[in-house]
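One protein chain is absent from this view; the other protein chains keep their places.
The first chain written gets the first letter, and so on, giving A and B; residue counts start at 1 in each chain.
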Amino acid sequence: MTIIQFVLLGAALFSIGLYGVLTRKNAVLVLASVEVMLAAVNVNLVAFDVYLGDASHAGQIMTLFLIALAAAEVGIGIAIVLLVFRNRRSANIDELDVMRF
Amino acid sequence: MTITFGDWITEIANWVFLAIALPTLGAAVLVVSAKNIVRAVLALVVTLAGTAALFLMLGAEFVGWTIVLVYIGAVIILFLIGIMITRAPLTKNADLSQPISMRVPAALLSVILFAVIGGAVAASFGGAAIPLPDEATTTASIGETLFTNWVIPFEVVSFVLLAALIGGIALARQDPAEEGEV
Partner (left out) sequence: MFAALTPFLAAFAFLSEEGGHEVHAGDGGALAQWAWLIVVVPVVITFLIVFFGKKSPLKGWGMATFGMAFVAVYGAVLAWVNLQEGILYEGAIDIGKIGPFALQWGWVVDGLSIMMYFLVGIVGFLVFVYAKGYMKGDVRYTWFFAAFSLFAGGMLVLVSAPNLIQLIVGWELVGVSSYLLIAHYWEDFDNVDAGNKAFMTNKIADVGLFIGAIIMALSAGSFQFSEIFSRMIEGHTLLAQFGFWAGLALFIGAMGKSAQFPFHVWLPDAMAGPTPVSALMHAATMVTAGIYLIARLFPFYQMPEFAGNVDSYIVVIGAITLFFMGLLAIVQDDIKKVLAYSTVSQLGYMMAAMGVGAYSAGLFHLFTHAFFKSLLFLGAGSVIHAVHSNNMSDMGGLRKYMPATFWTFLIGTAALIGLFPFAGFWSKDEIIASAYYNASTDPTAAAWFMVILSIAGAFITAFYMARAVSLTFFGEYNGHGHPHESPKIMTIPLMGLAAFAAFAGFLNMPGITETFIEWVTVRAFPISEHHFTAPNWALISIVTPIVLIALGIGFWLFRPKETQAARDTFDIPVLYPLLEHKYYIDDFYMDGIIRPTMGPLADGTLWIDENIVDAVPNLAGGAAKHVAAAVNTVDQNAVDGVYNSVSAGTGAAGGFLRKALTGRVQQYAAMSFAGVVIIAALFMIF
């Protein structure tokens, strides 16, 4: 097995996730796409951890932290989506264009 | 140690890898393109399960099972709850994605991004072999390093989670005044 196969898988997952973030209308699905991107990062971290044979398992620990942060991110993200939905009766982010001047 | 394509294709572990990675990628594509919202979220389960399986393959057992427990167990439920509460249409619905005029540039951007990253890695690592460990990383060793070398980040993460908890409550809580109006 080579390191590059894992990294390429990570890159592919990341790009797919990016596509989802850019094209999904539904805010929940945008968050799901972000999760795909985070999974790609996790794959990279663990693969390099094994590749470098790090004694302190930096990659795996970082992955654990990332999982915790991603959980927090989803929690907050869903809360924001709920709030937006409550105010505007829609979870579609393309209707959120009040940032336009 | 570099590995040629001939060696690569004959190694049985790589077939296992492909057997995991291809469905993972397929499911990821489904996450970003499915027309049924529930199906998209369930595809996310497959994607994450695929990464968890890869972690098990790499000997990162604790991380793999954490993914299963935390992501597939909890985060997905959160997503489903989010879908239920925002009353997303549960049938096949074409209105989940942006129109084609937005999708094509996005797809182009994603492909270029993949090409850039892939090119960079290929140039740097080539066919460098990944030394698979003889035995899996034990939970004990993860715990040991987590609470010695990484104890400060660990504490910081716990603060972030606390902040997220409070923030989530503060955001999603129904305003009492608002409730009176409705």
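To be clear about the criterion, contacts are C-beta pairs under 8 Å (C-beta built on N, C-alpha and C of every residue); 3 or more make two chains touch, one makes a residue touch a chain.
Every value quoted in this text rests on a predicted model; they were computed, and no experiment measured them.
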Worksheet item: Which of these, B:16, B:109 or B:160, touches the one chain of the complex that we don't see?
Response: B:109
Discussion item. Among B:13, B:77 or B:120, which one touches the chain that has been omitted from the display?
Written reply: B:120
Response to the item:
Omitted-chain footprint on chain B covers residues 98, 102, 105-106, 109, 112-113, 116-117, 119-120, 123, 147-149, 151-152
Worksheet item: Taking the full complex into account, what residues of chain A touch the chain not shown?
Response: 18, 21-23, 30, 93-94, 96-101
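We adopt the following convention: only the chains that are shown with their structure count from here on.
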Worksheet, complete the sentence: dist(centroid_CA(chain A), centroid_CA(chain B)) in Å evaluates to 6
Discussion item. Can you tell me which positions in chain B touch chain A when the two form their complex?
Written reply: 3, 8, 11, 13-14, 17, 21, 24-25, 28-29, 31-33, 37, 40-41, 44, 47-48, 51, 54-55, 58-60, 62-63, 66-67, 70-71, 74-75, 78-79, 81-83, 85-88, 95-98, 102-103, 106-107, 109-111, 113-114, 117-118, 121-122, 125-133, 137, 141-142, 145-146, 149-150, 153-154, 157, 160-161, 163-165, 167-168, 171-172
Discussion item. Give the list of chain A residues in touch with chain B in this complex.
Written reply: 1-9, 11-20, 22-29, 31-33, 35-36, 39, 42-43, 46-47, 49-51, 53, 55-57, 60-61, 63-65, 67-76, 78-83, 85, 91-92, 94
